[in-house]
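Taking it in order: structure first as structure tokens, then the write-up.
Other chains of the complex are left out, but the ones given are in their true place.
Chain nomenclature is as follows: A, B and C, assigned in order of appearance, with residue numbering initiated at 1 for each chain independently.
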Amino acid sequence: METLNFASDYIRGAHPAMLDALAAANAGAFTGYGTDVLSESARRYIREAAACPGAAVHFVSGGTQANLTVLAAMLRSCEGVIAADTGHINAHEAGAIELTGHKVLLLPGKDGKLDASAVRAFMERFSRDENRQHTVQPKAVYLSQPTEYGTLYTKAELEAFRRVCDEYGLYLYVDGARLAYALACPGNDVRLPVLSELTDAFTIGGTKCGALFGEAMVIPDPKLLPLFFTQIKQRGALLAKGFVLGAQFEALFKDGFYERIGAPAIGAAEKIRRALTEKGYPLTPPTPTNQIFVTLTNERYEALTKRVLLGFWEQPDEAHTVARIATSWATTEEETGALIDLM
Amino acid sequence: METLNFASDYIRGAHPAMLDALAAANAGAFTGYGTDVLSESARRYIREAAACPGAAVHFVSGGTQANLTVLAAMLRSCEGVIAADTGHINAHEAGAIELTGHKVLLLPGKDGKLDASAVRAFMERFSRDENRQHTVQPKAVYLSQPTEYGTLYTKAELEAFRRVCDEYGLYLYVDGARLAYALACPGNDVRLPVLSELTDAFTIGGTKCGALFGEAMVIPDPKLLPLFFTQIKQRGALLAKGFVLGAQFEALFKDGFYERIGAPAIGAAEKIRRALTEKGYPLTPPTPTNQIFVTLTNERYEALTKRVLLGFWEQPDEAHTVARIATSWATTEEETGALIDLM
Amino acid sequence: METLNFASDYIRGAHPAMLDALAAANAGAFTGYGTDVLSESARRYIREAAACPGAAVHFVSGGTQANLTVLAAMLRSCEGVIAADTGHINAHEAGAIELTGHKVLLLPGKDGKLDASAVRAFMERFSRDENRQHTVQPKAVYLSQPTEYGTLYTKAELEAFRRVCDEYGLYLYVDGARLAYALACPGNDVRLPVLSELTDAFTIGGTKCGALFGEAMVIPDPKLLPLFFTQIKQRGALLAKGFVLGAQFEALFKDGFYERIGAPAIGAAEKIRRALTEKGYPLTPPTPTNQIFVTLTNERYEALTKRVLLGFWEQPDEAHTVARIATSWATTEEETGALIDLM
């Protein structure tokens, strides 16, 4: 029997609808580099779902690639991007943003979230700094939805970011690598049209949300990023067979599927959270999405991971390990039950 | 009925064996980032096929990505890579190498090929240049097999490159985006073990050779490129679901399939070449692989492309267009016949 | 007695007026980073001399630094700069432009000069290229005045460049590392106001033209390059004691001195050219400025360079060496006579 596996939301292949879409596409012939009919159709669905008819939509293979391509296109030399210290671009992309020449300006995050008022305070201090011409110029704010800690921004919080960005001439970028799990949360009020209204660019994750791989980058106002297509090419992020991504995103967005695909993950996570809380496990931070963080003694962690694969998150001290439990669109009730029994 | 399409070798989906492999993988659960069992199995097959048990093998999504990741890892600041002016890294990657900070040092190509003696002459001139410390330091040679013009290097030619590289401390890198079409040519004597013996790194193309997408990067001596895994990640080239690439390359290399998959393309190209030559079309340059270049008047090009999709190659003057006819593993006898009838 | 030295125009210290200016400044106290009164005064003189009251003027230490800072500020990712293959940014800056991420798009130069019609032909071909979105986007033209071969552009030639640049949305940048020697040529009609009228940025060389060191970058329309000051800082090109450059450029431009300082060099070069021609030396190319290129057999070159220091230029074949004779503002009649006697 297969080992129980809650290590991450990218351990499984694709939702069957993706494979069907690829099999259907396989009979056809397509123009290259994302100019094909499937990609065009996927773009139309996304623009409709995001209520943003003028948006540019581009597909790339992975999330780090999407982040670095968008942010590098936004920033001039000597401009930087503000992010929570826990932000993916700071913590787990191996310095990808810096490799494009830009500094990630760190503010302390709380439960993975940045606070609009902290950004305002930072910008006020920057504005008062008589040496600011000798420092990196803040020009964009990076958020992720859900965050790396599984938490969510509310619409009101995003509006606050938009205001501070407008005040100080900053771009607002939202990394949606796990966006389907935000959209599937009952309490979430950041729907796709909210993102296209409030951000300058955002991504829609496919890899962790049902696709074999792929992320969509949405730029509500394409004039913002001239030459973006060629820049995607230049960074090695342009797939020759763009229809492979187009077919999957068409399948993900037809009939609003993307807004439903995360539901099983959220249901399973909710059950696990309830059970763990009853058993007295401290969950820090509490999260409404498909990621659950449990602090365990190293011994307990090692014993457990012989029977269920969990994600290593961090070792806050020499005696403890924080493990991540990630559910996904593919998590079954059996798996959820088995995990709860184990813990 | 579908329009006849010889525009390129990436217009079709994947060979059915790829979809089968992905469908089979879909039932499983995998560790991330290429550490999975399918990727490991694919690596073993490739190392065996290339007679290079110690090689590092990494999979990425596309060819530009592979080229820039390998070359940037090879070169220090102020070092550059020698390439034919027709080389893909010079002509059609939107400045990807320069974006990594390195100059492409251009030598005139002939029919897409570079000459080892031209590299030697260049290095001799460089060595005599008293100002050479003020110039880019040549450190690598870029070749493609087949070249962008569909021509092939022989084993003897590669050995000559190896000698000049050894003499001057240069790395030798071969871009094999269309390698299956070289391997399927009857006259080709550059088998995979030749590449692992003579080069410092080479790639094996999947995208144009039967896969949905993907390229393998082979580094015969992994000590050459320390930190390469993290550099792949940093460039956004590391797929979270690495098994999607692993599954395809396993299917491509099981039972030596990769060495056979290009055969239909070569057969079709041979027929087309014979027919076009009989009809009096000048083919420049003559090529043994799956790409054929025909110079047409603009009028003829426009008339033809209403009935068959061809690749635009270049407009050498205002009156003519060079069209590219590309066959692939998927080209059928019917398509080949229809094209011949049309022309 | 000191060896005769015509190796270059940067072998001598500064014109006495520079040392006087520095000695005078030494008693004062100045604000940092080029905000001082001397730099401001120098800027005013330069704006006046160039008939360009709105220009931004910045001072940096060296020519490579000026070139890379201006060009990197002009270009977005995936944009490149057109230059003659003999251009300094291509040949002798160790890949500085590429290190900023940009490709130098090479056109063949003739006697160091680029032809506006060659740029137009290149842009026409680019515009017709259906794959142009997959290639580097030409965005600037680099010229040097005088060129690296000592030749000069005429005003009419610069106007032709301006027209093709306007037609295709290109910036025009002129590297004036040796500009004083152009301005001192009787036949030159490219005065400073011509440069500020026709270019988007140009530099005024100090290092080779009488200063201890330093180049001025002139941007006629500063809106073109936002954040330029901070970008200078970021590239390590901002001198804390900016007044050291300000003092020298004030001395160079007070009373129009810069337009006269090159005269002795031009007079000496003229004498040498006449003498060498009489003696039958082939001068290739013929040049009106302070650089003279003579092809010698290797034996003759070696014999000569025991008695006079000459610049090594290149070794066109194994038997010959091209030597450069450079005069400067500091060249004396005695030195000129001694050189002529020697040769």
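Everything that follows uses one rule, which is that a contact is a pair of C-beta atoms (placed from the backbone, for glycine too) under 8 Å apart; a residue touches a chain by one contact, two chains touch by 3 or more.
Bear in mind that the values here come from a model prediction, so they are computed numbers and not experimental data.
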| item | value |
| --- | --- |
| Oligomeric state of the whole complex, in copies, if 3 are shown | 4 |
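Keep this in mind: only the chains that are shown with their structure count from here on.
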| item | value |
| --- | --- |
| Chain with minimal offset from the mean of all protein Cα atoms | B |
| Shared interface numbering between chain C and chain B [over half = same, under half = different] | same |
| Angle (degrees, nearest 5) of the CA superposition of chain A onto chain B | 180 |
| Length of the line joining the C-alpha centres of chain A and chain C, rounded to whole Å | 49 |
| Cα-centroid distance, chain B relative to chain C, in whole angstrom | 41 |
| Multi-partner residues of chain C (at least 2 other chains) | 77-78, 101, 134-135 |
| Residue ranges of chain C in contact with chain A within the complex | 33, 72-73, 76-79, 101, 133-135, 137, 226-227, 229-231, 233-234 |
| Touch list for chain A against partner chain B, complex | 2-3, 5, 7-8, 10-14, 16, 19, 22-23, 25-32, 60-69, 93-96, 99, 207-208, 212-213, 230-231, 233-241, 243-244 |
| Footprint of chain C on chain B - complex, ascending | 77-78, 80, 91-95, 98-104, 106, 125, 128-131, 134-136, 312, 314-315 |
